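With one protein chain withheld, the remaining protein chains of the complex are depicted in position.
For chain A:
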Amino acid sequence: MTKQMFRTFVSGLAVGASLFATQALAKSDITIAMQLEPPHLDPTSAAAQAIDSVVYTNIFEGLTRFMGDGSVVPGLAESWEISEDGTVYTFKLREGVTFHDATVMDAEDVKFSLDRAMAEDSANAQKALFAGIESVEVVDPLTVKVTLSEPNGNFLFNMAWGDAVIVAPESIDNIKTNPVGTGAFTFGDWVQGDSITLNRYPSYWGDQPALETATFKFISDPTAAFAAMMAEDVDVFDNFPAPENLPQFEADPRFQVLVGSTEGETILSTNNKKPPFDDIRVRQALAHAIDRQAVIDGAMFGYGTPIGTHFAPHNPAYVDLTGNSAHDPEEAAKLLADAGYEEGFETTLHLPPPSYARRGGEIIAAQLADVGIKAEIINVEWAQWLESVFKGKDYGLTIISHTEPMDIGIYARPDYYFQYDSLDAQTLMETLNATTDPDERKKLLGDMQRLIATDYVNGYLFQLAKLGVAKVGVQGLWENAPTAAIDLTQISWAE
């Protein structure tokens, strides 16, 4: 190679590199990894969070929607009016909204979606969200009137759930494999077992997103997740499954780690009807026997916020009640003695697969053993957990993260799996549901938190953290997870 040729070759390389650089500036595609693959893509007929992660606000939108900070803002409904008595909601829909098949989204679609969710043969996993709806009427193409049987302060919040998105009768038959919504992204391709691709929808009613295409990849194994991130096969890992690896990402200049909060109250659920847990002193003893920080450090490598009641600490209505169940083994032993269990007792501890439960369970079992409670660990799969613990109520203790947002209402359901039957809780929730004034609601929520904390219904452990890992340069990721979602409309690459 002559010098001349070499120079040409080198400058050619430089041009190539600069071309590549401009391309990199305009990067408009992203690969996001998640641990679980959605079973199908209909958010209105399954509980799987992975469905919402892919489709919520990307493919499907509801009348209202959650923002990353947990607030509820207008979605397909531009505005609404609420009648004096709080039972009639009149939604004004946005103009010019089309589904991805080019059909127009109008009041008929809203009526269809809500009626479908409430119907007798509905497969909606959160049917209770729609329970209070008496009727849905089409006033004109852009106005819908929803009448409730009684006032419900949570109604706008409920309509923001992924289970309440607006679907169209034209495309409903194939929604599971070919979802057609109104969102900023259309469904592209699904290589089952591997990935789902979404593409930007050019006729979207709102602002065009920065991303052109987004690929969701499904990597369940924590070691594989680490390797995929390190090899830069993926740009973002939505909720990284191995907290022990995070310091390594933090130390690596190629990556950013986003530690936020989820709606997951991780609790030591207690069978309130099963002796000896029907004795409040025993439940109180449990609460004092647990060292929350040790569980967080041991099971979650320090990620997580201790809680003393069933409520998310990042919510403005949260009351810090951790002091109420402070770690105090002596007090716990004393309470057990008062209840007649000086020698302790034996019980079962059912642990579902997530590491917060399996690792946390080992630590809690050891802590309980210190005060004389011998908890036999039983590892179960999810399907088994649902069958025997949740439905069969055949358990003493179990560890589970309740990930539904604002789910304190479960304490007003005496048939719920922890079998807490309290008239006070039930009336309090009724009053809360009927209250729309924000200040009054906040106060009632506080009362409810205090009630279940002082009744020691469950052992409240910690708020599950959301641990995101991303390449440096990815912007607009949700730090917290007010609901399961990966909001692509906000994501972009830094220039």
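By our rule, a residue touches a chain if its C-beta (ideal position, glycine included) is under 8 Å from a C-beta of that chain, and two chains touch if they have at least 3 such contacts; residues count from 1.
Just so we're on the same page, contacts and distances are computed from a predicted model.
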item: Listed names "Glutathione transport system permease protein GsiC", "Amino acid/amide ABC transporter membrane protein 1, HAAT family", "Cytochrome c oxidase subunit 4B" or "3-hydroxyacyl-CoA dehydrogenase", with the criterion being the UniProt name of the chain not displayed; value: "Glutathione transport system permease protein GsiC"
item: Hidden-chain contact residue, picked from the options A:89, A:218, A:277 or A:303; value: A:218
item: Option touching the unshown chain, where A:40, A:145 or A:274 are the choices; value: A:40
item: Contact with the hidden chain (one of A:139, A:191 or A:369); value: A:191
item: Residue of A:67, A:228, A:280 or A:378 in touch with the missing chain, whole complex considered; value: A:228
item: Contact with the hidden chain (one of A:135, A:305 or A:384); value: A:384
item: Interface with the unshown chain - residue positions in chain A; value: 37, 39-40, 46-48, 120-128, 176-177, 191-195, 217-221, 223-224, 227-228, 230-231, 233, 353, 381-384, 386-388, 390-391, 404, 417
